[in-house]
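Complex shown without one protein chain; remaining protein chains in place.
In this document, chain identifiers A, B and C correspond to the written order of the chains, with residue numbering beginning at 1 in each.
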Amino acid sequence: MKLNWGMIGGGEGSQIGPAHRLGAQADGNFNLAAAALDADPAKGRAYAQSLGVAADRAYGDWREMLAGETAREDRIDLVTVATPNATHYEITKAFLEAGFHVLCEKPMTMTVEQGEDIVRTARAAGKICAVNYCYSAYPMVRQMRAMVRAGEIGKVRLVVTNFSHGHHGDATDADNPRVRWRYDPAMAGVSGQFADCGIHALHMASFIVGDEVEKVSADFASTIASRVLEDDAMVNFRMAGGTVGRLWTSSVAIGRQHGFDIQIFGETGGMRWASEQPNQVYYTPVGGRTQIMEKGESGLCSDAARLSRVAIAHPEGFPLAVANIYVDLAAAIRGGSSDGLPLAEDGLRSMAAVYASVASAKADGAWTDARPPMFR
Amino acid sequence: MKLNWGMIGGGEGSQIGPAHRLGAQADGNFNLAAAALDADPAKGRAYAQSLGVAADRAYGDWREMLAGETAREDRIDLVTVATPNATHYEITKAFLEAGFHVLCEKPMTMTVEQGEDIVRTARAAGKICAVNYCYSAYPMVRQMRAMVRAGEIGKVRLVVTNFSHGHHGDATDADNPRVRWRYDPAMAGVSGQFADCGIHALHMASFIVGDEVEKVSADFASTIASRVLEDDAMVNFRMAGGTVGRLWTSSVAIGRQHGFDIQIFGETGGMRWASEQPNQVYYTPVGGRTQIMEKGESGLCSDAARLSRVAIAHPEGFPLAVANIYVDLAAAIRGGSSDGLPLAEDGLRSMAAVYASVASAKADGAWTDARPPMFR
Amino acid sequence: MKLNWGMIGGGEGSQIGPAHRLGAQADGNFNLAAAALDADPAKGRAYAQSLGVAADRAYGDWREMLAGETAREDRIDLVTVATPNATHYEITKAFLEAGFHVLCEKPMTMTVEQGEDIVRTARAAGKICAVNYCYSAYPMVRQMRAMVRAGEIGKVRLVVTNFSHGHHGDATDADNPRVRWRYDPAMAGVSGQFADCGIHALHMASFIVGDEVEKVSADFASTIASRVLEDDAMVNFRMAGGTVGRLWTSSVAIGRQHGFDIQIFGETGGMRWASEQPNQVYYTPVGGRTQIMEKGESGLCSDAARLSRVAIAHPEGFPLAVANIYVDLAAAIRGGSSDGLPLAEDGLRSMAAVYASVASAKADGAWTDARPPMFR
Partner (left out) sequence: MKLNWGMIGGGEGSQIGPAHRLGAQADGNFNLAAAALDADPAKGRAYAQSLGVAADRAYGDWREMLAGETAREDRIDLVTVATPNATHYEITKAFLEAGFHVLCEKPMTMTVEQGEDIVRTARAAGKICAVNYCYSAYPMVRQMRAMVRAGEIGKVRLVVTNFSHGHHGDATDADNPRVRWRYDPAMAGVSGQFADCGIHALHMASFIVGDEVEKVSADFASTIASRVLEDDAMVNFRMAGGTVGRLWTSSVAIGRQHGFDIQIFGETGGMRWASEQPNQVYYTPVGGRTQIMEKGESGLCSDAARLSRVAIAHPEGFPLAVANIYVDLAAAIRGGSSDGLPLAEDGLRSMAAVYASVASAKADGAWTDARPPMFR
């Protein structure tokens, strides 16, 4: 039986909405049963119905949806929150408290305190609160994680990760509202590019290595003068087990489209993965040759095998990484393991790292505790 | 309203089944309403129901399904035929005659005569008979096609295309039944690797250039001695407008995973696309630098824009190329254009080229007419 | 002690001259002692002296040089012939007969008969006649050869090689004399692009596999209408041991700069090398992962190690491949082995393959004996 799924945000013309709809429905696990898709209630209702949502579940806003769904017997099993960042906390908290499982877009909250509140709320409610760190659901990222955790490259010494693009590099476009809000503290909070893209990379480091980030030393820059928040950041970090980390993120790296890559170096090997060629991992045992590992090759870990749909060298891309988050959510909702799912704790850790990095950058690069207070 | 969709073949554990289910459902156009998924009726019925098909439409075989669906008011709008090659003709013909639209897997038929029969049947029935040359539905392939047809590289002089892998290169595995049948004329017909992979490449050449293949000169080889049919083939061809073509296909190219690429060279430019990195096209204007074109960049043709779901540099892969075939099918069924859809005529042309290539290879490489008799 | 070296052709502004001078002198084996560098005697004399050649050995033409050097006690040990193709035969023959070792540019001769004559002349004189198939002297090509010959990929089933560029693709430039002569039988002989670039690729196939080409089936095209000779060719071939070969060469492949690559597929593995990234070989054992082999890595064959000068990942390029030909020539002149050196026999085989391909292309692609008569 398909699970009933609801969606908030991600209306017509939104960036991430189509990936969620495709991701939730691709494998037949979820049925779009309810939605409040748009800031404009009328548009949201109309678009939801055009997508096959029944008229009485095509809501004008999320409060209406919360009330409506809470009252139904056939209430949705999962709600996705894909609205602008500043609304995530309030919506996610309300649905968790009402007993719904939630998939929240990143960043989960705007502050560390909100993040801690969501973690406590999810725990109290006994509900899943997942965060859409969807890159972690690529089959070959799962493969790296399995190999690293199995010790195949030994103790991890070093993680180097970049998430840099150049799509905000045009100064003549900097006042375009779709771009400008990201660098305006009134709308984006304490961080621009690092909170937008950097946290994917930071999450990935912990996800693969299996250790938390303990402290950071950061350098932030606003390379376009009119910007208050950073459009380029370097964050050095240390993980619980002593792993050294280096994370560069930029939105003014003209010529990079979406340069998210991660390199993991351990005592007995190194690995590299890049989001623009996500179906391969380059693996080098110490003293040996670099090997190209392929999604779909024989002998991959069960997680990588399970989350791939087509044969070797038939590429699977970003929407199917999002779909894999939904595959894991469906399993978890049905009582299975949520081993690989990014959860509220991860969303909280990201926010703590963002605040610590901001503080470090202001304090002359001083090393700063990046752990959420509740996990110290 | 979603369209009702039926599926024949593509049962549990099949190779291409998941891509069709994902492709049909990814964009919310189709609802899996009826199915005869497996050679084993019981397994097929059970698996269909596990996928949400109602018990009375989870059929044991395709004849049962044909009878059942023909009798219903809410009959399916489209049936996909994803069974082994030798059954395509019979099933496709029967459903067309009964008034259903069909998406048939490649190769559409085993002989040229069957191919002509399907073309005539589809025309007589006034129904769409599409063939799953799904690579042609990648956004950046459509972009190439649009540019070539708009004359952006001038008259096309030369097409060079390869579709080569090494997955049948292990002689110790050659007797594995999953491999062996492909090189056995009793099961595979007149051609092995060329009919399996080469026809994708040949179709692509015509699809992009907009001209038909007129004649071929071929060299076939069975590099593993026990094989009767070719596991490696080179086919030189000429197109209607004089374009020179070169097509290499192999299944013993150890180290190539799925090396399908195409290069188009015209009077004023060249282009290159590869299926393992499908979101880019390399384009070189004569006398100028090679430019990397990205899926999702601004200014692409409407077809490329329409068939992409996520932003630039968020890769989209094989299952979403299949999904694009369904996007176009949904549009065509609803009365829109079927401009980009590969149709029965294309399936027929492939079969004519296969037979001509086999004949040429036997005749010392002699140039041989590759057009179906009905199109001469 | 340095060897004395003479050079004919390769004057100021010539394309290949600098590579020979750099190649001969890079490793300190040769001293440029005599030269007849230019079609224009005065320019040749002046340029030679500017390069440090003594006035009495800065000759106006090759006959003068032949006479002058033959008469000296300290005569040159080796002469390089880097003049236009049509002069190679006459010059090479004359110097061999006079007892000089010769390095001749490719193609060695214009006809098969001339080629046989050079082979006989070199044998009679007991002198080395090398041909500058310089790509075969890249360290990683030698590594492939050593591995293939040691059986590391089993019996070779298939060789696929391309040598294609787009530098003659501009029809508006086709009458430029620097381009036009190549497609004019009066100046270029029977073949254009195949005799210019294709023979490098064909030599490489034999060089690595260790077998000769026995027969060919060819398709030639002049994609620019004003051309008599081919600017694009496909040559299928069979080698003595049964290996299947496919060779594509083009000069109208706009966007390809210098796309010379070769793939070797055997029973137990595959390998790939490309001239634009010459310091790596991609090697895939059957059933295993592709491995990236690096020039300079530990454990390479002695030939690959010997012919590299700097550490791993410090790239070495085309001029040092030419230099490696001179390293091997110096060793051979000093009495060492000439194991890897391309010799007159190879130059002859190329010419026989060119004539056979031309004949096959004219004979509807018929398979044609490609062996020189004297080797049948």
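In this text, a contact is a pair of C-beta atoms (placed from the backbone, for glycine too) under 8 Å apart; a residue touches a chain by one contact, two chains touch by 3 or more.
Everything numeric here is computed off the predicted structure, so don't read it as measured data.
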item: Hidden partner chain, touching residue among A:252, A:293, A:327 or A:351; value: A:252
item: Listed residues C:67, C:124 or C:310, member touching the removed chain; value: C:310
item: Per the touch definition above, residue among A:177, A:287 or A:335 touching the missing chain; value: A:287
item: Absent chain, residues of chain C that touch it; value: 1-2, 15, 18-19, 21-22, 25-28, 32, 51-52, 165, 167, 257-258, 275-279, 294, 309-320
item: Where the unshown chain meets chain B, residue by residue; value: 289-294, 297
item: Residue ranges of chain A at the interface with the undisplayed chain; value: 153, 157-158, 160, 164, 166, 169-171, 217, 219, 221, 223-224, 232, 234, 236, 244, 246, 248, 250, 252-256, 263, 265-267, 269-272, 282-287, 290, 360, 364-367
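Keep this in mind: only the chains that are shown with their structure count from here on.
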item: Proportion of interface numbers common to chain A and chain B (over half same, under half different); value: same
item: Centroid spacing, where centroids are CA-atom means, of chain A and chain C in whole angstrom; value: 54
item: Cα-centroid distance, chain A relative to chain B, in whole angstrom; value: 35
item: Residues of chain C touching at least two other chains; value: 290
